[in-house]
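Complex shown without one protein chain; remaining protein chains in place.
Our next item is chain A:
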């Protein structure tokens, strides 16, 4: 294995170019990756050996290269001798930033005028000034295609050049070898070949629903041999880019950023995709045919090696892309090349990161010119940033282990965590109704809509909008209260999400939003540093943060840079009450100052929190209040049935019963959902709809006090009628035991005879529990 891996050491055509002196960022080995130098330190290889073995690496490559459109690029690779001096390696710190949204630049340029000659000349003197002249683009039009950061593309592999050259854009029918034309091609879900409906035997009238497997694959599965028809003599079957990719003759990559080098060549930073066969575990049985993994492996690649676009989608998009063409792929997991582990790609975080940032940067970017010094400055800054980042990573990877839990705000080593193998059961996509019901009833699942809280949400929206929209932005406070499980936090967050989309649409001013949970603070004073960090991103001690915040919100500070209003959401506000209530006072005092532009929304359970506080605080807070009453049974019913919409698992009566029961006790939506989920678990094995009985069983389980069950089992020792006397010490032991379970309240056992006992539950409960006890019928007489 090791030898064959070492034979393969370059990933893309670009590796042969001078660009290869950019160290591959993650694993910090900076061996020049040139085609000829057989460095043994090949750590981050993308190929497993059985695939690499198929490529004869040392054949005279030039002869095998075709002279089609890619000729110029490929030749260049060999004209530039792979002389990469070690000194140069250290010189080039600049590589494009991984955050693509930082650069917003609308710039289109046709790349037709590029000539390889000029490029080669320029390379000589470009090495030292490269940092200064790099220009980043948001979008580049190249070879007739428009590429921008975030797009997915096919990338040529150097060694694949021999196989076929025509590079077909159109898929052909596997039987008649004609392109689709006006007729429909149907794709087999197993071999991914396309067929004309008519070419099939027997011919199909329409595209069937669900999965479809062609007759060839069916035959192969049954053990028969059924060959695909051979193309006519002299005509070679063209392989599509998709086929080449899946047989690892092409790469797929995601463009992280684009830039133009000083010599006019265009480069992009690629984040590789990998096909399941190339991972450490190989293809797993649950892998779909069109599945790819995103890696955390980056490389700088020249634009010329791009073939064309492909489309890598998340599972949800993939499910909707029924006829997206042949270049559609599915990507659900990220593959960690160093640790060979998988991790789901979190869809949420992408949205969170851009949002506000893009909004601020827009103004700056529009103002500066494409080629002026502004961009130079920025790329330098970027370079410095990148440098720092690389230092950090290198530190992490090899030299000095960094503690995972104690870096200010940053956590190291998380990339080590990952599944070595994706568990199979998670990928079986067919859920039964019951499982669907269970997963939608989970508390963690965020419902698509929030029923029954429309009025409150409108109120919150108007409050925030009213506060933001005035030019003055008068500071305001809103106090939200209600019992747990009534959707307070969820409603506020939903409002904030809506507002954010309005900000994105441009209809209201941008603002910044800081969310704090009082119970998650180490101490109430810590809230200052958390707020300050939320606003500025810097971490300071709470005393300093208090001073800074005081200065920020005080009125003399009119000319500060950040003029956006700030919305502060404090959950579990009652936890901030200290002895002299200074924290609450400070926080609620800032909004009242002119020009503070601070809006505070406090959430707590108790209705009368403002009244319990000092008058100077309650006068600042208690003006605007919003009450979230407990849900009544109709609302609970609506909540549950809105979650279960489209899933046929629960009887209507059962839902009503559960919601009535909960509404009678607490009106807590979480409790109602849990009861329904438990009921769904009860009938896991039976294939029927959840009925009343299941719900009742669930309710019984959740509400019944355990002491009654226990009392039935323990069955009393205190009175012993007609049975042998067990001895005082035994009795004492029993007493202590019951005391431990808190059936009895008792003093510690050393008091012995003097120990005082008291029943912890009402007498009626004991009577009830012992009523049915068959073993001790006489006991009932005593009660």
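Here, a residue touches a chain if its C-beta (ideal position, glycine included) is under 8 Å from a C-beta of that chain, and two chains touch if they have at least 3 such contacts; residues count from 1.
Heads up, the rule we're going with is that contacts and distances are computed from a predicted model.
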Identity of the absent chain, which is to be given by its UniProt protein name, from "U3 small nucleolar RNA-associated protein 14 A", "Origin of replication complex subunit 4", "Phosphatidate cytidylyltransferase" or "Collectrin isoform X5": "Origin of replication complex subunit 4"
Could you tell me which of A:443, A:623 or A:653 touches the chain that is not displayed? A:443
Options A:278, A:327, A:456 or A:668, residue touching the unrepresented chain: A:668
From the list A:282, A:484, A:615 or A:629, pick the residue that touches the absent chain. A:484
Touching the absent chain when the full complex is considered, from A:517, A:536, A:554 or A:581: A:517
Which residues does chain A use to touch the chain missing from this display? 341-346, 348, 401-409, 411-414, 416-423, 425-426, 435, 438-439, 442-446, 483-485, 517, 519-522, 526, 530, 572, 575, 605, 668, 670-671, 674, 677-678, 681, 701-702, 705-707, 709-710, 713-714, 717, 723-724, 726-730, 733-734, 737, 740-743, 750-754, 760
